[in-house]
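Apart from one protein chain that is not included, each protein chain of the complex appears where it belongs.
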Amino acid sequence: MIVVMKPGATQRQIDHVIERIEQLGLRSHVIVGTERTVVAALGEKRDGAKQALETGEAVEKVVPILAPYKMASTEVKQERTCVAARGLKVGGRRLGVIAGPCSVESRDQILELAHFVKEAGASGLRGGAFKPRTSPYSFQGLKEKGLQMLAEARQQTGLAVVTEVMAPEHVPLVARYADVLQVGARNMQNYPLLEAVGESELPVLLKRGPSATMDEFLLAAEYILKTGNTEVMLCERGIRTFEDHTRFTLPLATVPYLHQTTHLPVVVDPSHGTGKASLVAPMAVAAVAAGADGIIVEVHPDPEKALSDGFQALTPAAFRHMMADCRKVAAALGKMM
Amino acid sequence: MIVVMKPGATQRQIDHVIERIEQLGLRSHVIVGTERTVVAALGEKRDGAKQALETGEAVEKVVPILAPYKMASTEVKQERTCVAARGLKVGGRRLGVIAGPCSVESRDQILELAHFVKEAGASGLRGGAFKPRTSPYSFQGLKEKGLQMLAEARQQTGLAVVTEVMAPEHVPLVARYADVLQVGARNMQNYPLLEAVGESELPVLLKRGPSATMDEFLLAAEYILKTGNTEVMLCERGIRTFEDHTRFTLPLATVPYLHQTTHLPVVVDPSHGTGKASLVAPMAVAAVAAGADGIIVEVHPDPEKALSDGFQALTPAAFRHMMADCRKVAAALGKMM
Amino acid sequence: MIVVMKPGATQRQIDHVIERIEQLGLRSHVIVGTERTVVAALGEKRDGAKQALETGEAVEKVVPILAPYKMASTEVKQERTCVAARGLKVGGRRLGVIAGPCSVESRDQILELAHFVKEAGASGLRGGAFKPRTSPYSFQGLKEKGLQMLAEARQQTGLAVVTEVMAPEHVPLVARYADVLQVGARNMQNYPLLEAVGESELPVLLKRGPSATMDEFLLAAEYILKTGNTEVMLCERGIRTFEDHTRFTLPLATVPYLHQTTHLPVVVDPSHGTGKASLVAPMAVAAVAAGADGIIVEVHPDPEKALSDGFQALTPAAFRHMMADCRKVAAALGKMM
Partner (left out) sequence: MIVVMKPGATQRQIDHVIERIEQLGLRSHVIVGTERTVVAALGEKRDGAKQALETGEAVEKVVPILAPYKMASTEVKQERTCVAARGLKVGGRRLGVIAGPCSVESRDQILELAHFVKEAGASGLRGGAFKPRTSPYSFQGLKEKGLQMLAEARQQTGLAVVTEVMAPEHVPLVARYADVLQVGARNMQNYPLLEAVGESELPVLLKRGPSATMDEFLLAAEYILKTGNTEVMLCERGIRTFEDHTRFTLPLATVPYLHQTTHLPVVVDPSHGTGKASLVAPMAVAAVAAGADGIIVEVHPDPEKALSDGFQALTPAAFRHMMADCRKVAAALGKMM
């Protein structure tokens, strides 16, 4: 860490910072500049030392040198992580495609869709059985019955089931049916939940919170990795900004940025990332071009009658068309889909 | 709801919208404008009808007329709610002041602070025993031992204990010691938790998520109100914006806005709202001037040695000074503190 | 427009709204709903009527039905606009590539780069002679000397010169040398400048302001279109959000959104849009995949020695590599580059 003193800091105040650095088990190194003094703290760990130094008298700011996360970092593990669940592989040369409805609505709906998306090239089946909804008056999911329908769809198609879990106490139940546990954007910093999915030993799809920085996102992943579970996919699903013509703003630069800082694979969700069916396909194709390891997309046989988020679901025909474009772009860049 | 059709929508498409409106149990009313047709759907409820109509062919947008929340609304209940827990009253002519450390760190620390803030005029004692921390490497709280220390502090001072609960399965434990359950900003949309604190029958301090709109905030409150628990305080604690000179941006217009739309009382947290000790007192005074029903502030006997968030904690002397200014402003505006 | 009344609005208040609507030259149409009354105002124009109605007593909100812009809209002109300046064509099947340094620094620099980017496939040459810089202590550009160097580069290569103009009084000077006038992001709402570039009759590259909504962006374009100059390219260059790992957040959904709402062509600037050289190429490729009509990229022979924005400039080698990938993706999607 670098502790920057205010101009005019007294020797007593500088000595105090040095003392604090040493109390924290670090070595100090003073640099006297033209207008200010700076004290380097060597031997940095990733705990609360930064905050402790920040409150010192005449300290202007403390600049950390190390990233706050460790196990997620390419500094610690260089080979890329590839997460696999049945036929779904995310992180290699072949892109993983996860598709399906926002919510599981009925046995017929999910079976029909599963067969359809499988045929169109998906290897994972999405579908919510426990639905976190902004309004308590909205449809909340079919719960265990929905999970059973997903399991049946998997049995018929071989697709990996990707479904959300909302509370630590639901993890054992959902883990009985799912191949991948999804942690939703609203729960990215629900730490008891992160620990519980980590301990499930199932692969995890971790969605970025709509106002999470990259450091916060990777620290959330770190909560899972710390349990010993290294099968984590990071999912960019859009952030909250001032833009009002889309539901969220989808920042695809996340993809190359994460590829440069972490070994974990990156999945993009253009459905939530735009919130408008007419924008989903171009952004899915762009995500592939940006180097995404996978995409997760909402498809519904009749979006107008969907019980949730129909406005952002692709029709089967639109999904097939999107897949064709994605496949062309992937091939052009030496990837498979 | 108002369904706005795209220019050039055909009669068949308009008829389809009308049919959908009627299938949803609403009445339709067509208005043919100069450039577009608009269909009003009368008898609106607050469920998923908006989404269902939005996906219709040639529909440009659907504008809801009603607010999505109900029980939190001044349309439903006009007299203001006053939440009380021991001496702490929030929502009346007297402002509630909740003060204390970020985390409970030791018996001595919390007892000393409790006596101090009581004397300085607080009626609630804050202090985290279960700490949600961005990094898994940071101090995570003293858990039940911390709760016991809070209870002892209450016994000695009569202050109401306000403390965070992070997971539904902790609610019974925390409820045994606390007077008010706090739902943190990261958990504002943790619906199983909202339902669990609702069912505890204790008063709840609900913090706004850093990227939550007012509608989302009030819908989160609605999850609690729906359980029959009406003792909800809304807490503005800052939002995430592009500003980088403060930890969060504290939008005090929240206070009068909420006073105009909901009957629930509003508390402001200038400590998280700024993240800088030097900005806390002016913003606490401004919150009182904006009409806040209460404030919640971090105080620490020695911020430099705090185990969490020391950089935003007031020293006891600074807190006493802040209270003096707040009291003057409250008195000037006809309130008590 | 739809005027939504507050619940409990009196007949007198409703009558007042009707009267105002008629005074504004519109027709009114009252719809009495279960909980509220709504008044439609038919014959909407795009002037200040919305604001006038919004301030009425017991009016909750006013919802416009028409987009606020007109000439930029696909409702008014359906065939797509293709902007051409020498060999640079933006808006057709062939993508336009504009490349060059942030600032013109010397005759050698710009000539060398012009030959290089031409060979690598660019048809436009960017380079700032008048530089708007955040700090008054930064390099401010070579002014007219820089323009002369650009003109010489054009003469040698045939590339179209795209360069920024910062003030209405500079327009005649810059127009003497440039093929395309660029309006920078900081000046997107500098209305005297928009009118001046409009009147120049040169094609204009209009950059989106970092906090502009799509409506504001298109209304800025409308200021230019209103002068009779229809040669406007819209340039997405990133928005300001809470993200701190990139300089701006680059929202590529802008591309398909604008393609659905306006006939004007869309250019993407991945250099400013990310602010990090290592992220530029993946985002350029993604922009092509999202359907952009052109890209504008910063290239510098030795970024470390650039007088401005070196951190986001590609080296010539990196640019050539980026072009290869863009070309493959364009071809895969049936476009040329």
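For this structure, a couple of remarks:
Every chain is named by a letter (A, B and C) in the order it is written, and numbering of its residues begins at 1.
Note that a contact is a pair of C-beta atoms (placed from the backbone, for glycine too) under 8 Å apart; a residue touches a chain by one contact, two chains touch by 3 or more.
Keep in mind that this is a model prediction, so the values were computed, not measured.
Here one chain is not drawn; of C:93, C:176 or C:305, the residue touching it is C:305. Contact with the omitted chain, checked across B:264, B:283, B:297 or B:323, is made by B:283. Touching residues on chain B toward the chain that is not drawn are 211, 213-214, 239, 241-246, 249-253, 255-257, 260, 273-274, 278-279, 282-283, 285-291, 325, 328-329, 331-333.
In the full complex, the hidden chain is touched by chain C at residues 20, 45-48, 51-52, 54-56, 68-70, 132-139, 166-170, 186-187, 189-193, 209-211, 215-216, 219, 222-223, 226, 240, 277, 303-311, 313.
Although one chain is not displayed, its contacts with chain A can still be listed: residues 2, 4, 7, 29, 31, 33-36, 38, 40, 42-44, 63, 65-66, 75, 240-242, 244.
Here is the rule we go by: only the chains that are shown with their structure count from here on.
In this assembly, the C-alpha centroid of chain A lies 31 Å from the C-alpha centroid of chain C.
If each chain is reduced to the centroid of its CA atoms, chain A and chain B end up 26 Å from each other.
Looking at chain A, one finds that residues 211 touch two or more other chains.
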